[in-house]
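The complex appears here without one of its protein chains, the remainder shown in place.
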Amino acid sequence: MANLAAVVGTGQTSYTTKRGDVSIAGLVREAAVNALNDAELTWDDIDAVIVGKAPDMFEGVIMPEIYLTDALGCNGKPMLRVHTAGSVGGSTALVAASHVQSGTFKRVLTVAFEKQSESNAMWALSNPQPFSTHLNAGAGGYFAPIIREYMRRSEAPYDVGIKVAVKDRLHGARNPLAHLQKPDITMKEVEESFMLWDPIRFLESCPSSDGACAMVIANEELAEQAPRPPAWIRGVAMRSEPTMYAGREEVNPQAGRDCAADVYKQAGIKDPRKDLDVAEVYVPFSWYEPMWLENLGFAPEGEGWKLTMEGATSLDEGGDIPWNPSGGVLSSNPIGASGMIRFAEAARQVRGDAGDHQVEGAKLALGHAYGGGAQFFAMWVVGSEKG
Amino acid sequence: MSQPDVLHQAFELGFTYTRSTGPVVGRFLTELKQRNIVGIKGSDGRVIVPPMEYDPDTAEELSEFVDVGQEGEIVSYAWVKEPREAHPFDKPFAWAMILLDGADVPMIHCVAADSEDAVSTGARVKAVWAEETIGFITDIRCFERV
Amino acid sequence: MKEIAIVGYQQSDAVSDAGACNEVELIIPVISKVYDQVGIKNAQDVDFVCSGSCDYLQGAAFAFVMGVDALGAVPPIKESHVEMDAAWALYESMLKIRMGHADSALIYGFGKSSPGELPIVLSQQLDPYYLAPQWVDTISLAAMQARLMLDKGLISEQDMAEVVSRSRRNALNNPHAQLAGDVSVQDVLAQETYVSPLRKADICPVSDGASAMVICTVEKAKEWGLPYAVISGIDHCIETHNPGMRDLTDSVSTRKAAENAGVHNGAVDVAELYAPFSHQEIILARALGLGDATSVNPSGGVLAGNLMMASGLSRIGEVFNRIVSGEAQRGVAHATSGPCLQHNLVTVIEQAKEAA
Partner (left out) sequence: MSEQTTENTDVITGIEAPIYLKYNFTAGAAPARFLTQVKEGVLTGQRCPQCAQVYVPPRGSCAACGVPTEEEVVLSDKATVQSFTIVSIPIPGNSIEPPFVVANLVPDGANISFIHLMSECDNADVHIGQRVQGVWKPQEEWGYSMDNIRYFKPLDEPDVPVEKIGKIPVEGWEG
């Protein structure tokens, strides 16, 4: 049985197209310091540092944790670098948690980041390799056909994605850190935005952001002494499957279903819609909300879009299960950090620390990240109680 | 099954990254552009060149800049007989750890010399500036013997 | 805390150019061998899988994603990846086992360094404002480190040549070695310097290849009925990124990790050290407090073949091999990352108590 561990501090930068005022180290440092301050701790209190980010080609720094040692106060301490594609922010949080849950460390710092403005995400994700076709127009080009297949199967109305795009931006407008601030966004505006990768419109896609997110995770004894309420880690799960194999279910990947079942079992969740109070789920393209509602068991297969259309996932419409009250990936997307932001925002909710996007009385929250061709999954459930 | 061909292809993985420097690195590069070298004071008082943003021992944010000299002493060096394409010279040269006057921590840069014999530990060298300085580490084109 | 056993280790030959071989084709032969050794069918038979690789070695993002195609991950598996040497993938896997979320794990590392100019590629690990834009290559950095030691009288060129000579001779018994031979100290010293003070022989070769390991709880090892060795201690530690701020003639992080891993709690029969340059083996042996009683790098070490991203794991595997064969009772394995030994991991591996 894993040792109890809890999030005792979270820290984020604000998210924006280009943080021109800081170095890469400065960006990462800002989130880390914010997390330490939130936990009322200093560098000396940290036993190990776990860093995550997406491909090194985004910043063109190979294994950047080596250079980040001093910014993260890690000289003389263990440092680990995780990379699991888009799910990396989530995986990194899980690896950090395992440092404490294994009983090996008392208190660790984990940080995930991306400074996408140093290059161009489209280039870094699709730089041509010899002898291969170069038709993958970034992540949108990859996921658009899968979304199309979901639309065919579910017979969902065409504007489900538009509704999600509006909802998450309205959520984002409550979050001062969010990159896109669009308090006046309308369905019409989204619908009329440029069709990038049919059926994905510009405003149905995530932005490209600079940003970093950090958390301090502590063992039971230290978490109980923490100055602010801890977010107890109630379940952790990862799953991977290959990008392509004959007969692969791409719309509703088994790795996602298995990962959710695993994390729910650990947290004692039988009906996620009922038992969870809030979820921060990796939705980089709007249609992934209904798809993941089904994949994560919040709705029967083919009916996820109904929750979205009913407003069940909207804070503004008083939904029973708000998804991405922070604005989600659709409002801020520093790729390597995006997963950790979901995990940290879940923790903020159960700590009662989410400001204007707080789901009132939230006690149990899901943090979710996915990556690659929707093949790598990382999830955790955090709660205000130990369980 | 027929034997397949072995397929090779050269390719270049390349991008011109646009880095924001932050105040510390930016200050150092700004000074370089003006043909001046600055270090930063570490928490133990040591002068670090080029300036680090965070102290390695205490993790504190550093901010006290100190002017240092343009001459210094070679602490160690590597003599490169066969320069690589990416290297700053196409004839033999040295990489060196150079302790500038007024600094307590050596910096790494290249040293131009006609032969290996012309470089030695303890030798005095001085910065040679690029014709045009732009605020980049290579504004110091190289060091050479005083 | 749960005792963790190593039950299988395999590696490919270290070759200068693996040629027509993609990620999957590099990994499958090695993990197949480790499955056979352990008596399992595939990755479905372990509880966790973790790998180490680096995209920049061959210049393609997401190398590890292709790696998953080698695993038979249907149904989906619990799997993770570090952009580090696979020795750190082992570290992550041990945490998983200790927290009770796995009883067994497959770990692998792979790298095809031959397509690029490795010392230049790795220059981009340095800080991105001062050093990386100068393209200071890893060999030159190590050469400056070696000169510091020579100047201070901490080593001699003779000492360095002895490391090389022993490595080449030891490698004669290592079927996977890339460089092996009866090379005398005089032979080495007769070589011209390359990046002075280093000679080509002081520098590890560029190699392609992979290695894989299976670890598990001691209970599981017994259930499987396999010979095993126990990991009795492991720790790792990183140093400042500024080479000028470090005492490059010592490895304080290795010293600290060795202390925490309990290296000094018993005799060390064998040590496998990840020293890509001859003088670094001497630094490491001193930092680990190894004496004449320890056989250092009996495999030839990485001077005989350096599987980037797998060499650290291979050091652990080499010690494991010697313990299960009865050649040694207790050994130390070391892995490194970053320029001039910036980040170091130390593992202590011991004979199983039953066997003792």
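Lettered A, B and C in written order, each chain numbered from 1.
Operating definition for what follows: a contact is a pair of C-beta atoms (placed from the backbone, for glycine too) under 8 Å apart; a residue touches a chain by one contact, two chains touch by 3 or more.
Model, not experiment: these values are computed from the prediction.
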>> Let's see if you follow the contact definition: name the visible chains touching the chain that is missing.
In response: A, B, C
> In the complete assembly, which of C:68, C:237 or C:257 touches the absent chain?
Replying inline: C:68
>> Considering the whole complex, not just the chains shown, which residues of chain B touch the missing one?
In response: 1-2, 4-21, 26, 29-30, 33-34, 85, 135-136
>> Suppose we count only contacts with the excluded chain; which residues of chain A make the list?
In response: 20-21, 60, 120, 122-123, 126-131, 133-137, 141, 144-146, 148-149, 152, 194-200, 242-248
> Footprint of the hidden chain on chain C, which residues?
Replying inline: 17, 19-25, 28, 42-43, 56, 58-59, 66, 68-74, 114-117, 120-121, 124, 128-129, 132-133
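Simple rule for what comes next: only the chains that are shown with their structure count from here on.
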> Given which chains touch which, is the overall layout a line, a ring, a star, complete, or other?
Replying inline: complete
> From chain A, which chain is the farthest off, judged by mean CA positions?
Replying inline: B
>> Can you compute the centre-to-centre distance for chain B and chain C, using the mean CA position of each chain? Integer Å is fine.
In response: 30
> Could you say which residues in chain C touch two or more other chains, in rising order?
Replying inline: 56, 128-129, 240, 242
> Where does chain A touch two or more other chains at once, residue-wise?
Replying inline: 23-24, 57, 59-60, 69-70, 75, 124, 127, 129
>> Please output the residues of chain B touching chain C within their complex, sorted ascending.
In response: 4, 6-7, 11, 13, 17, 19, 21, 25, 29, 48, 50, 52, 56, 75-82, 84-88, 95-97, 105-110, 116, 121, 136-138
> Which chain A residues qualify as touching chain B in the complex?
Replying inline: 18-26, 29, 43, 57, 59-60, 69-73, 75, 117-120, 123-124, 127-131
> In the complex formed with chain A, which residues of chain B make contact?
Replying inline: 7, 9, 11, 13, 15, 17-25, 52-59, 61
